[in-house]
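Next up is a structure, given as structure tokens.
Only one protein chain is missing; all other protein chains are in place.
Should a chain be cited, it is by its letter among A, B and C, assigned in written order, with residues numbered from 1 in that chain.
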Amino acid sequence: MAIRTVVWGENVHEQLDPNVRALYPDGMHAAIAAALGQDAGIDASTAVLQDAEHGLSEARLAETDVLLWWGHRAHGEVSDDIVERVQQRVWQGMGLIVLHSGHFSKIFKRLMGTPCSLKWREAGERERLWVINRNHPIARGLGDYVEIPNTEMYGEPFTVPEPMETVFVSWYEGGEVFRSGLTFQRGAGRIFYFSPGHETYPIYHHRQVQQILRNAVNWAHNPAPAWADIANAPNVPIDKAREKLVQKGARLHADGEEGFR
Amino acid sequence: MAIRTVVWGENVHEQLDPNVRALYPDGMHAAIAAALGQDAGIDASTAVLQDAEHGLSEARLAETDVLLWWGHRAHGEVSDDIVERVQQRVWQGMGLIVLHSGHFSKIFKRLMGTPCSLKWREAGERERLWVINRNHPIARGLGDYVEIPNTEMYGEPFTVPEPMETVFVSWYEGGEVFRSGLTFQRGAGRIFYFSPGHETYPIYHHRQVQQILRNAVNWAHNPAPAWADIANAPNVPIDKAREKLVQKGARLHADGEEGFR
Amino acid sequence: MAIRTVVWGENVHEQLDPNVRALYPDGMHAAIAAALGQDAGIDASTAVLQDAEHGLSEARLAETDVLLWWGHRAHGEVSDDIVERVQQRVWQGMGLIVLHSGHFSKIFKRLMGTPCSLKWREAGERERLWVINRNHPIARGLGDYVEIPNTEMYGEPFTVPEPMETVFVSWYEGGEVFRSGLTFQRGAGRIFYFSPGHETYPIYHHRQVQQILRNAVNWAHNPAPAWADIANAPNVPIDKAREKLVQKGARLHADGEEGFR
Partner (left out) sequence: MAIRTVVWGENVHEQLDPNVRALYPDGMHAAIAAALGQDAGIDASTAVLQDAEHGLSEARLAETDVLLWWGHRAHGEVSDDIVERVQQRVWQGMGLIVLHSGHFSKIFKRLMGTPCSLKWREAGERERLWVINRNHPIARGLGDYVEIPNTEMYGEPFTVPEPMETVFVSWYEGGEVFRSGLTFQRGAGRIFYFSPGHETYPIYHHRQVQQILRNAVNWAHNPAPAWADIANAPNVPIDKAREKLVQKGARLHADGEEGFR
């Protein structure tokens, strides 16, 4: 069965900025989804901020294996309730790929627990992503590095937790570096942050960037059933303990009471 | 200079439950602060939920090196604004020690980005904490293990991110295990989660538990100046780049404009 | 194409000890290979210490995707050259699953760089492996825990580096705990250490243990081409630099010279 993938796009810059619209006439989300669709094992659809529930209803998320997230100027317009819902699905096992300015999205900051800040410069300079482990599934089919002729610089310090794996580190013409591809695990969900993707350059038309995104979807997909009750804190009654127990000392809770949260 | 330490207590169970009050007549926070005060290098004070701003004003937090957090039934009564404030201070370098039922506190869940759920049982059973690295600063002065005669069981899965270091793993009489001492780094702040501490048992009067808390304060203390602007995302103007750059391609932002967030 | 898997067995206890032979008349390696073979996607063969080159010729290793390793009393009889060869293949991308007493095998100690020591007791006591992330590929199809009626106790501290992921933590009847399933990455190779498997108990006939081993083979398999030159340290000549460079300062090496190692 194909990996059910939703590309979420903020879809604002494409409407407001003629440069962006010229590069992505149907929106960046559409360009990304088309790139994913070149992999027969990926079934890619799109959702945008302007859709009802931002296109991310409970029902749709329940049927989503991997979600990609691109947002920038409208981070603040994303509903907190829907961010909470997406976070729950990541915990349950949905993969999440956070793109470029999504470093400051509500969903990424909530999953990292850190500022997710960085330095930036919009000079159209050259970026070179060096591959740290060429056998990592996300680096499949790349060479030693990927060159992006015109990019927005994102510079360290990138204030995220130490990652599970450092997949790419970027060099910039202007003198900075950035850990441009990082993996994280949160609950049952795998997360990949990938920094290239500024809206005024044709980065999502770049052949190798598209390959990386397809690789990342395959990597982030967890075929296990959703861990539906991951956020629960179940009581284990004394008579259900795996080893025989006798109650000792004082208790706070009566039998069958819920815990506090 | 002594490590300026604040022990934050919810201070509710001590008022409502005679068993808890009998164990901690001045509140658990006071007992913990007294234990910390046995280290001449620690200057321990207390704050409680009922204080103005929960005792955690901007000014006080700015002068706090390490914060300990004990909460349980009143997690929901902690102000979101103050949680945000504490999180910022952790990012800037304040150490944070989260105790027992604090696994479900707003501040811990926000810093972890995960459910922080677990299994539990209130049977007064025996717990044995095994020391993983006896030379870790938090394990200073302990032997191979610490035994707690009566404890609340906290069982795996404990849904936190993979820690920086696993310091203790617990065995329970009823058959479960728990990673009972874990370290994390978030921004400039060091975090230690320590699971023993159920309010109906005299756990904070346990000599070795007190030693662990003193050790943890020393470990979590970061003497560097606060990283005050850690959450900012500064622009690096083209003419301030470390290497000479010429503007190429289209831009979204005019000179001197702020980034979106 | 099936995952080409070799189960390496020391094959000594089965010859010397009637209890072990009764449990594993064809050797533990054969029992493990048979269990793996129940997965149509795994092509399992065996190799033993007594084979020429311990059954691990260059040619065979080159065609091995995943290697399982069980050794105990004859660790010292394994040739250093062959250990070196196996290590190189792991670096190049071969998966490695180290079983039970293999914690003290030459290959595991070399890949970890630590003592890999632990406590032990041979009492036939009960072990319960708790699953930390039920959606981890290695935990597929298990419930909350796996119970092993008779086991050798392996107790913390287990002196390995902090793992990439803690998959299982074990509880023992006698009061100890152990991180019984741990993942590591070394070069392009994925490594899984799994502690159950004492030779005097029928552990490799346990249905869920067999499931874990099949899961682990699937997880450890890296389909990327071998990273053949991973141990090389290539010079990048000045005229091949990605950015234009002019030689400055003194040099140690003449053009085309090899580096030292």
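The rule we apply is simple: a contact is a pair of C-beta atoms (placed from the backbone, for glycine too) under 8 Å apart; a residue touches a chain by one contact, two chains touch by 3 or more.
As the structure is a computational prediction, the values presented were derived from the model and not from experiment.
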{"item": "From C:D26, C:E125 or C:D144, residue that would touch the chain that is not displayed", "value": "C:E125"}
{"item": "Which of C:A34, C:M164 or C:A226 contacts the chain that the document leaves out", "value": "C:M164"}
{"item": "Residues from subunit C at the interface with the omitted partner, ascending", "value": "13, 17, 19-20, 72-76, 87, 91, 101, 104, 110-115, 117-125, 150, 153, 155, 159, 161-162, 164, 173-176, 184-187, 198-201, 230-238, 241-243, 245-253, 259-261"}
{"item": "Subunit B residues touching the omitted chain (full complex)", "value": "93, 128, 133-135, 137, 140, 145, 147, 164-165, 185, 187-188, 222, 224, 227, 242"}
{"item": "Residue ranges of subunit A at the interface with the undisplayed chain", "value": "128, 130-134, 155-158, 162-166, 169-172, 175-177, 179"}
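We adopt the following convention: only the chains that are shown with their structure count from here on.
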{"item": "Most central chain, judged by mean C-alpha position against the global CA mean", "value": "A"}
{"item": "Homomeric contact subunit A-subunit C: same or different residue positions, threshold half", "value": "same"}
{"item": "Chain whose Cα centroid lies at the greatest distance from that of subunit C", "value": "B"}
{"item": "Geometric centre distance via CA averages, subunit B-subunit A, whole Å", "value": "27"}
{"item": "For subunit A paired with subunit C, centre-to-centre distance based on mean C-alpha positions, whole Å", "value": "31"}
{"item": "Residue list for subunit C, restricted to those that touch at least two other chains", "value": "128, 133-134, 164-165"}
